[in-house]
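All protein chains but one are shown at their positions in the complex.
Labels for the chains are A and B, by order of writing; each one numbers its residues from 1.
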Amino acid sequence: MDKTVNQKAWFLVLPVLVLVAFSAVIPLMTVVNYSVQDTFGDNVFFWAGLDWFREMLESERMWSALGRQAVFSFIILMIEVPLGVIVALQMPKKGFWASFALVVMALPLLIPWNVVGTIWQIFGRVDIGLLGYVLHSLGIDYNYTQGFFAAWITVIVMDVWHWTSLVALLAYAGLQSIPDAYYQAAKIDQASRWAVFRYIELPKMQGVLMIAILLRFMDSFMIYTEPFVVTGGGPGNSTTFLSIDLVKMALGQFDLGPAAAFSLMYFLVILLISWVFYTVMTNLDKRDGV
Amino acid sequence: MAQATATRKPARRRINHSTVIMGLYLLFMILPIYWLVNMSLKSNSEILSTFSLWPEDLTFRNYRVILTDASWYMGYVNSLIYVLMNTVISITVALPAAYAFSRYTFMGDKHLFFWLLSNRMAPPAVFALPFFQLYSSIGLFDTHIAVALAHCLFNVPLAVWILEGFMRGVPKEIDETAYIDGYGFWRFFLRIFMPLIASGIGVAAFFAFMFSWVELLLSRTLTTVSAKPIAATMTRTVSASGLDWGVLAAAGVLTIVPGALVIYFVRNYIAKGFALGRV
Partner (left out) sequence: MAKITLDNLAHSYMSNPRGDQDFALKKTTHVWDDGEAYALLGSSGCGKTTLLNIISGLLRPSQGRILFNETDVTYAPTAERNIAQVFQFPVVYDTMTVRDNLAFPLRNRGASSSYIAQRVQEIAKLIGLEDDLNRKARGLTADVKQKISLGRGLVREDVNAILFDEPLTVIDPQMKWELRTQLKSLHHELGHTMIYVTHDQTEALSFADRVVVMSEGQVVQIGTPEELFEAPAHTFVGFFIGSPGMNLLDAQVEGDKATIGATEIALPAGFGTPVGKVQIGVRPEYTRLAASGGLPVKVNRVEDVGRHKIVRAEYFGKAINLIVDEGTEIGTDMTQVVFDPAKVNVYVDDWRVQGEAA
């Protein structure tokens, strides 16, 4: 659709601008302010320049948190995206079972994040949780507060439980938009199941899958509450992801300077990756624009 | 083609692999929740002493504890208040902005749009401390509106984006016809345009509700007593009074209920809604 040039449209955008500026720009300025100052308490600050940034860039603590974060996001994307697509392909198209599946699948998405943590904290406990109890009685040494692998696997399975449905529902929405004629044409052309997926379903899902990957990447990169409730970042620091580390630093230790520098770099990394996604997505939109 | 295969009757509802996969997946979805419900209906002694797949000594004590204690149930009220405030604010400001983005070109529109979206990508953890200081300094700390405004940072950009997608699907000729018919902008917008994108508004409201309801980090940081959300009440009570597993589970179940209700009512729009008007 070609749009008209109209500078007055700014007035329509104004409320959003004011609101978001109030809750984004002012706090962000505070962060920038902290990131270049140091304090000995008593609200006395002095200029620290880029020292905090340098310190954070040299800090092994941040790099290892970033490394864990990257590995975590990568693993859950590799599981959730294909699994979500597979589930979407198997979902009933209409009728009672379609509604039933939709409701059950959407359920985890609307549970407060700390409750998600609580659910898995309980579910995985060896004494009172179904999962932990079953694994334990099978003779598997499973303890997510002690074992490194147990902790990681619990956090990953929890995230898969929590978020795969988002990918599946998005993919399902993409599938629903394919007219029946395409499937009929594929039958007439004697296309294999794989060809139907490859040439009809996947191209139609492409747009929503990009959204799904973007959302999942962003949210997994910011994950805080769920692993915090389950493992508290442990054992040791093994599930201390970026947000957990940041909150520890800022609210726990009140290391405002380093935390602020950390925040800014954290935000920038996410922004950069999202920008790449966004550009790719708008280019796809343009290419599809008929 | 063979005569034999050509004349066979279509097979009715046989178990195939998609039923199996869907069944397993749904089981995976339900089991942890079931376990929570199961625990919430047991007494603490039963939880700790015996391991059973269903409550052998069914009790509603845990729910009674929550529903009769103001410090518990006010948590739900607080959560609902700021969630609703946030949803209303987000949609109200996002509507005109989304209209502007979907219909007009203006200076800096693309940068503005990306900047808005970039806020949705901001980690709440980054904002926790600055928000705490900002709202303390202007005297809004521990109020519902503080949490609602804080969540706007994430929900407004998302609402603008979703609504813009739906509005793009409405042909521009409708606007033009209305103006020719002598409608003013606001009358056209409220009377004609909004009903056309009603489903989009529903979807945006759903997403705003969803995020505001599930978020904890900011809502916990910005409240202490009078606006404390239920999710935060849960964590604090657990650390204070030892581990009352039954009550904890019951509180958890009660936080799932509003979401489940919302989903149930919008179930027929979920598929379309998740496409955000962009398929």
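Note that a residue touches a chain if its C-beta (ideal position, glycine included) is under 8 Å from a C-beta of that chain, and two chains touch if they have at least 3 such contacts.
Here the structure is a predicted model, which is why all the values come from computation and not from measurement.
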Chain not shown: contacting residue from A:Phe22, A:Tyr133, A:Tyr199 or A:Trp275:
A:Tyr199
Contact partner of the left-out chain, one of A:Val5, A:Ala185 or A:Val276
A:Ala185
Residues from chain A at the interface with the omitted partner, ascending:
179-182, 184-185, 187-192, 195, 199-200, 202-203, 287-288, 290
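The criterion applied here is as follows: only the chains that are shown with their structure count from here on.
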Averaging only over C-alpha atoms, locate the centres of chain A and chain B and give their separation in whole Å.
15
Along chain A, where are the residues that touch chain B in the complex?
1, 3-10, 12-13, 15-17, 19-20, 22-24, 26-28, 30-31, 86-87, 89-92, 99, 101-115, 118-120, 122-123, 127-131, 133, 161, 165-166, 169-170, 172-174, 176-177, 204, 207-208, 211, 218, 221-222, 224-225, 229, 242-243, 246-247, 250-251, 256, 259, 263-264, 266-267, 270-271, 274-275, 278
Looking at the complex, which residues from chain B come into contact with chain A?
17-19, 21-22, 25-26, 28-33, 35-36, 39, 47-48, 51, 53, 89, 92-94, 96-97, 99-107, 109, 112, 114, 116-131, 133-134, 149-150, 152-153, 156-157, 160, 168, 171-172, 210, 213-217, 221, 229-232, 234-235, 245, 248-249, 252, 255-256, 258-260, 262-264, 267-268, 270-276, 278-279
